[in-house]
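Note that one protein chain of the assembly has been removed; the remaining protein chains are unaltered in position.
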Amino acid sequence: MMQRKETKHVPANHAGNGFYGQDIISVNQFDRAKLDYIFHVADEMRVMVERFGSADLLQGKILANLFYEPSTRTSSSFMAAMMRLGGQVIPINNVQYSSVTKGESLPDTVRTLESYSDVIVIRHPEMGAAATAAHYAQKPVINAGDGVGEHPTQALLDLFTILEALGKVDGLKVAMVGDLKYGRTVHSLTKLLVNYDVEFAFVSPEMLQMPSDVLDVVRSNQRRPEGHDYSILEDVHEVIGHVDVLYVTRVQKERFTDLAEYDRVKDQYVVDDALMQRAKERMIVMHPLPRVNEISYTVDNDPRAAYFRQMRNGMYVRMALLASVLGKA
Amino acid sequence: MMQRKETKHVPANHAGNGFYGQDIISVNQFDRAKLDYIFHVADEMRVMVERFGSADLLQGKILANLFYEPSTRTSSSFMAAMMRLGGQVIPINNVQYSSVTKGESLPDTVRTLESYSDVIVIRHPEMGAAATAAHYAQKPVINAGDGVGEHPTQALLDLFTILEALGKVDGLKVAMVGDLKYGRTVHSLTKLLVNYDVEFAFVSPEMLQMPSDVLDVVRSNQRRPEGHDYSILEDVHEVIGHVDVLYVTRVQKERFTDLAEYDRVKDQYVVDDALMQRAKERMIVMHPLPRVNEISYTVDNDPRAAYFRQMRNGMYVRMALLASVLGKA
Partner (left out) sequence: MMQRKETKHVPANHAGNGFYGQDIISVNQFDRAKLDYIFHVADEMRVMVERFGSADLLQGKILANLFYEPSTRTSSSFMAAMMRLGGQVIPINNVQYSSVTKGESLPDTVRTLESYSDVIVIRHPEMGAAATAAHYAQKPVINAGDGVGEHPTQALLDLFTILEALGKVDGLKVAMVGDLKYGRTVHSLTKLLVNYDVEFAFVSPEMLQMPSDVLDVVRSNQRRPEGHDYSILEDVHEVIGHVDVLYVTRVQKERFTDLAEYDRVKDQYVVDDALMQRAKERMIVMHPLPRVNEISYTVDNDPRAAYFRQMRNGMYVRMALLASVLGKA
C-alpha cells in the first residue's frame, strides 16, 4: 500500500521521507525509520502550535473529511490538524443520508471527492474500505478507521504519547488492560510497539484475551531477532507496580454471555486512586476515549494520567501525516 | 464565573478589558463597564465588516462550535463571526448521533475538544451545561444557550441593536410583548436593561406574565438605587404610542390549556401595519426570530423593523466576544 501512485510527480526534494503522495492505510506500513520521521515531524508541529498556534504550510490545500459513520473525536482532530496548517476542510459527516452513496460505489464517491480536494480522510464501518478508496484515488488517502480493520493514526498517536511522556520507547514495560480481543486500538498499538524493545503484559478476562494473530506478531522475529517477552494475566494488580505504560480499554458488558462472569471480573479493570497508589511514580495511564467508568474521574488530576494528552498528540500526529503526504513536512 | 482561569497567562496589555481567557456564561457577568466595552468593540467590528468584509485578528485560531441541539441561526452566526475575524471553525452539529457522547460525559467531550481548539461555543438542552463545560475547560467557553437557562449572546445582541438604532439606552421606554413567562430571551434582556435607566412595560396574557424573579431584578436597587419603573398590561394598544422599543415574542398555542382563552388573546399580540401606525415615528420593533405570524410580513419594509438588523448585530457582538476572550480585541 506504500507503493507510490504512478500518476504522482515526486519532486527530488521530497524523495527523502517517502510519504509524499502516499496513502496511510495500515500500521504495517511503518518501520522504525518511518516512525522516527513522523514523530520528529509531529514534535515540530507541537512546538509550532505551542508557539504560534498555526502555520500556513498547507494554505490553499483542501481536505475531504469523509466519515461514513460518526466519530466526532477523530473527525474534529483531523479538521483541527488541517486548519492549524492553514488548510481548509470539506466535512462530509452524514454520508448515510446522502445521494452520494445511494447506490453509488465507494470508488465513484472517492473519485468525485478527489476532484475537489488534495487529500481524503476516510472513516468507514467496513474493513478494507480505506484500502479500496486508496486504490481508486490518485490523491493521498488516510484511513481514519475501517470497522474491525485498522485505525493507524490512533496507534501512531498512542505511540507518540509514550515517546513524549517517557522520552523513549525502548526498554519499557507496557501493560494493555481490558478487552484485548475486540479492541482494534490495542491490536494496532501492539503491531507498532514490536518495532521497539518492549515487554508486554496483556491483562484481560480469559474470554477477552489478545487474539493469536497479534500474539504471533509479538513472538515473531520479523522486527527484532529475538522477538518480544510478554505475559498473559487476568489481574492488573499483578503488574501495576512494574509497568511504565498502562493502556486501558473498556470491558463491555455486551461481550459477556454469562453476566455472573462479567460481575466477577469488571472491577479488576477499573483504574482508580487505590490502583494508582501501587503504580510507579514515573509511568502513564492511557485510554483511547471515550471512557465510561473504567478510569475514575479522580485519576484525571494525577500527572500520570495521559489520556487527554493523547487527544492533543493526535492532532500533532495528524498534522505530521497531512503535511508529509502533501509534501510539505 | 468571570473568575480568571488559573492556568491562563494574561499578558499585561490585556488586563484592561477583563475578558481575556474568560468564559461567557451568563448575563449576570455584565455590568455597565463591561457592556460599554463589548458594544464599543462590536461597533468597531461593524465598521470593519462594512469597509473590509473581514479581518485577520483571529487568523490561525480555531473555534469548536459544539451544538447538542440544532440551531442553525445561532450556529451560523458564531461561525460567521469567527470566519470574519480570519479564524476557522470545527462545526459539531449532530452530537446526538456521535460516539463522542455515547456514554461520554460532557467534561470529557469538552476536554477533548479544547485539545484541538482555542475557544468553545456550546449549545446544550440542559440548564447549567455551559457552566459545567466552562468549569472543566481551560480554554474560554461561550454559552450559546443552555435550555431554560441562559442565552447571553442573544441578550447582548438585543441590547446592542437598541443602542445602534436609537443611539442610547438611558431614558427609553421598552415594551416586551407576548409570552413573557417562558421566553428566555426577554428574561435575559431585562436583566441586562436594568443596568440602564429604562422604563419597562410587560405586555402578555395573564397566564404568561413575567416571572416574579425577573420582576424582583427590575424592582431591586442592585444596579440603580431607585430601581426601575414598570407596568404590567394585557393589551399592547395601551402602550404602543409611547414605547421606544417593542420587543415581540411568540404566544404559542401549546402553552394554553384553555383554547378559547388562546383564541381570545392571540390577535392582541400580532404586530401589523395598523398597530405600527399608532407607534412613534422613531422607535424599533424587535424579535429574536424565528417568527411565525406574530409580526406581519408587511411590517418588514417599515424602517422601524429591526429584527433583521438584530441578526447582523448578533454577528458583530459575537465577533467582539470571540476577539475579547482570545485577547485580540
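Should a chain be cited, it is by its letter among A and B, assigned in written order, with residues numbered from 1 in that chain.
By our rule, a contact is a pair of C-beta atoms (placed from the backbone, for glycine too) under 8 Å apart; a residue touches a chain by one contact, two chains touch by 3 or more.
If you're wondering where the values come from, they're calculated on a predicted model, not measured in any experiment.
When the missing chain is restored to the complex, the residue among A:62, A:157, A:217 or A:319 that touches it is A:62. On the side of chain B, touch with the chain left out of the figure occurs at residues 52-55, 70-73, 76-77, 79-80, 83-84, 86, 88, 91, 93-94, 289-292, 297, 308, 311-312, 314-315.
Residues 59-62, 64, 88, 90-95, 97-104, 107-109, 111-113, 115-118 are the ones on chain A that touch the missing chain.
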